[in-house]
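Every protein chain but one is kept in place in this view of the complex.
Note that the chains take the letters A and B in the order they are written out, and that residue 1 is the start of every chain.
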Amino acid sequence: MQWNRKDLLTLYDLSGEEIEYLLDTAAEFKKVSERSVKKVPALRGKTVVNFFVEPSTRTRVSFELAEQRLSADIVNMQAQASSLLKGETLLDTVRNIEALQVDLVVMRHAAPGAQSFIAKHLKCGVINAGDGAHAHPTQALLDLFTIREKKGGFKGLKVAIIGDILHSRVARSNIWGLLKLGAEVTVAGPATLVPREFESIGVRVCHDLREATSDADVVNLLRIQHERQNASFFPSTGEYSRFFGIKADSFKYLKKDVLIMHPGPINRDVELAGDVADGPNSVILEQVTNGLAVRMAVLYSVSGCVQK
Amino acid sequence: MQWNRKDLLTLYDLSGEEIEYLLDTAAEFKKVSERSVKKVPALRGKTVVNFFVEPSTRTRVSFELAEQRLSADIVNMQAQASSLLKGETLLDTVRNIEALQVDLVVMRHAAPGAQSFIAKHLKCGVINAGDGAHAHPTQALLDLFTIREKKGGFKGLKVAIIGDILHSRVARSNIWGLLKLGAEVTVAGPATLVPREFESIGVRVCHDLREATSDADVVNLLRIQHERQNASFFPSTGEYSRFFGIKADSFKYLKKDVLIMHPGPINRDVELAGDVADGPNSVILEQVTNGLAVRMAVLYSVSGCVQK
Partner (left out) sequence: MQWNRKDLLTLYDLSGEEIEYLLDTAAEFKKVSERSVKKVPALRGKTVVNFFVEPSTRTRVSFELAEQRLSADIVNMQAQASSLLKGETLLDTVRNIEALQVDLVVMRHAAPGAQSFIAKHLKCGVINAGDGAHAHPTQALLDLFTIREKKGGFKGLKVAIIGDILHSRVARSNIWGLLKLGAEVTVAGPATLVPREFESIGVRVCHDLREATSDADVVNLLRIQHERQNASFFPSTGEYSRFFGIKADSFKYLKKDVLIMHPGPINRDVELAGDVADGPNSVILEQVTNGLAVRMAVLYSVSGCVQK
């Protein structure tokens, strides 16, 4: 297979083969960060702009380290400091970035589809680092990478995603990727956050934690994102935790070798008990490590398709 | 010619020959950003501090990329985070920066003359990235570079600058540069923003857009800067646009090959109609590209005169 996209916008766009290609490439790059000198000259003399119109620490830092380990030149732009405040259109802002002969723009934006809109108008590559509740493809890729590394593959694998599915770009991106690779996906959470409509995209919808997870090979727990919720979708975090939080007790019915995943940051003892987060089934910190490898793979693959 | 200034403070200080020297140097550096590996080792092991005491995105990013493509080490300091808040004097802050054996300080400051004051006291080089309404020499240099590239030279060239001349460091720096290089300059805009006093520095002052631009080879449209105006200098942006905005209609009287320039960010359909901004006479994005080359030239030339 030959990678031939200058942008990474959503996993929805990709074939299973393309996703596997990125995971294979990430496996190569993972070795770089295990060396004493954690650096390759793959993007030397290339410029990457990290353009975050929504605040982010962990995704921004992971991308920035990935870019450094590829030897790229990096500029960080944040929304509040940017010309957006001066009334410039988003397209003008990004065209200005491109006019600086930038090779890649890594962008986070609150508006779903912002990156896809931008990518159509630019010759430089665009990587979606999260657009509203729509997509977060590199997060899904790191989840897929971690699952593949631990479970060997996806055919017939049972994955449960628990929490606020409605507002989660992580959930959407994971679902698209998992289904393309042959996994079976169950989503669960309070009915207000996990509407029946999700069945139409091919996942099982469920409102009981035990039912959703007792036969699961992987349980991916989403963060309860207080900051994204204007209305009250459940009575309290205590109540949420009682019905949908994974605790030591849950292992009475969970598979012995179930993987416990979480995109972070964790609300300890809300969606996930602290001892489970730190326990032997948890791969949460490995996900972070793999995120770096996956982002190196995406930056590298995409940059090869940017016209000079 | 030999460049022998450790600082770039205003174009007012420079001879026409010095300005042409920087433009020639920029032409060389422009090629670097067109290569696949956009990097030269010219400032390797040199340290540049970008000290922005007034917010800026586009100028800061352009300088930062220029520094990276010269392989400099870079530190960004912003005012709100700086010791200025703790009551330290500006001179003490900058002396502290110099004590870190920094080679160049790129500085933006709201106070006209701040950089000139600082430059007198420091051995390291100082580049003015904008001081209040006074000067913005690298912006003017990129405008000059773009004009020269498109029109071949300045002798007898007619340049109209439209907008808020009174508060514009871009206008002042352009006027100084253009006059030194032999161009004829007309400034136009509402009488409140384009006072007659400008005639004393050798430009034509005019309050009618058509009169100012119908024989112009270049029309440079300034941004209406809401954020800099405390009082009301014109009734409304709608009114401003009607009398001083360039639109498709304006091409009834404009020269066919007129260059349309703008320092950005554009207020579309205020000082400039969107279709003109995106049309064949517009060189607005090329200005951005040239800004990088010009800043590389300035950083390089100035750094050669910093004592070791």
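Descriptive notes on the structure:
Everything below uses one rule, namely that a contact is a pair of C-beta atoms (placed from the backbone, for glycine too) under 8 Å apart; a residue touches a chain by one contact, two chains touch by 3 or more.
The structure presented is a predicted model; accordingly, all values stated were derived computationally and were not measured.
Note on the undisplayed chain: of the listed residues A:Gly156, A:Pro235 or A:Pro265, the one touching it is A:Pro265. Only one of B:Glu54, B:Asp73, B:Glu149 or B:Glu286 touches the absent chain when the whole complex is considered: B:Asp73. Listed by residue number, the positions of chain B touching the unshown chain are 44-47, 49, 73-75, 77, 81-83, 86-89, 92-93, 95-102, 308.
Against the chain not displayed here, chain A makes contact via residues 33-39, 55, 57-58, 61-62, 64-65, 68-69, 223, 226-227, 264-268, 285-286, 288-289, 292.
Definition applied: only the chains that are shown with their structure count from here on.
Rounded to the nearest 5, the angle that brings the Cα atoms of chain A onto chain B is 120°. One inter-chain figure worth recording: chain A and chain B are separated by 40 Å, centre to centre, where each centre is the mean of the chain's CA atoms.
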